[in-house]
Every structure is written in structure tokens, then in C-alpha cells.
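The complex is shown incomplete by one protein chain, all other protein chains being positioned as in the whole.
What follows is chain A.
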Amino acid sequence: MKNTKSLLALLLIITTFIVNTLGAQTKYIDKKGNLTFEASEELFEPVKATNASVTVILNTETNDIASLALIKSFRFKNSLMEEHFNENYIESETYPKATFKGKLLDFNFSDLTENITEVIVDGKIELRGKEKQIRTTLNTKKSNDSIIIQGSFTVTPADFDIEIPSIVKNKIAKEIVVTLDFKLTKK
């Protein structure tokens, strides 16, 4: 009797272990993703910032993709611009992050090759407590054991209730181009 019990316990432990490893294998993570936005107008100083520590998690079984960028990690060339961005536009003390939650549509991890495959992503960006639906085409490919995801989309300041003062209105583009470059590895 005692033997059966310990055998059962052992089996349980083994099963849990296997299930855990199987579950973990479907997750691909990038902790150092690149996200750049640019709202430059010709003739004026470039309005551009890059965040080089964006988190991205892709579940290759469900194709769910989630991403998180901390606002303070966006670096501008001009420090005063960075300050204004944080204090006046995004208000990063109150809204310290931007997130994306969505799905890769018709994505099949096992079909991924070293050649670029176009995949549509659909989901929601959340920034400053506002949500914005995003649907765009991404370029994906396999590189060694990593998944490379690259692409871009546009948003507007109005999408997130960001008011641009009239004094700088013609120096900041109406449409902001966001480009992303992720390299996800198995976790």
C-alpha cells in the first residue's frame, strides 16, 4: 500500500515535470527588443526615440503575442526633448508603460523558414489608459533557434489623447511611424 502511494507520488511529480517543460517550450521571449518611433517633419529637428529593452513574449502554440515598453527607456538624442516627452506628452510618472496584446493570424511556427514570411498581427496597444486597435503586416523568419519579427505601423497623438501645443504643432508629424525589431529565443 505504502509502495503504491509513493509510486503514485513519483508518477505525479514526473508528469508535472513533463507538462511544465512541454508548456515552457512553446514560449519565445525577447527581453531586449528594439522599438523606435519617429514623428519628424522636414527642415525641423528629428523627433525620434528608441527603446532597446522592450519585452516580447510569443506563445507559438496559441500565437498569442504580448509586448511591453517602459516609457522611461525611450532615448532621444536631444535630452530636453526626452524631458518634454516624459513630462508633458506621455506623463510617464502616471503612465510608465506602453503595452501590446494581440495574436499572430495564420501563423504556423513549424512552417517558419530562414526566408521572410509575412504575418498579420492584430491586437490592442494600451498607452496613457487609452486603447488603440492595431492591425499590421510583420516580416517573420527563423534565424538559428530564434524568431525574428520586424515591421512597422502608424499611430497618431490623438489616438492616446496626447495634445500637441500649437507652438510646436508644425514640428511634430501628424502620423507617428513606429518600427519594431524583435529577436525571440526559446525559454
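The definition used in the following text is that contacts are C-beta pairs under 8 Å (C-beta built on N, C-alpha and C of every residue); 3 or more make two chains touch, one makes a residue touch a chain; residues count from 1.
In this text, contacts and distances are computed from a predicted model.
The listed options are "tRNA_anti-like", "Ubiquinol-cytochrome c reductase iron-sulfur subunit", "3-methyl-2-oxobutanoate dehydrogenase subunit VorB" or "ABC transporter permease", and the UniProt record of the chain not shown names that protein "tRNA_anti-like". Residue A:L68 is the one among A:L68, A:I120, A:I164 or A:V177 that touches the chain not shown. Of the listed positions A:L43, A:L80 or A:I167, the one in contact with the omitted chain in the full complex is A:L80. In the full complex, the hidden chain is touched by chain A at residues 29, 31-32, 45, 53, 55, 57, 66-68, 70-73, 78-80, 82, 86, 92-93, 96-97.
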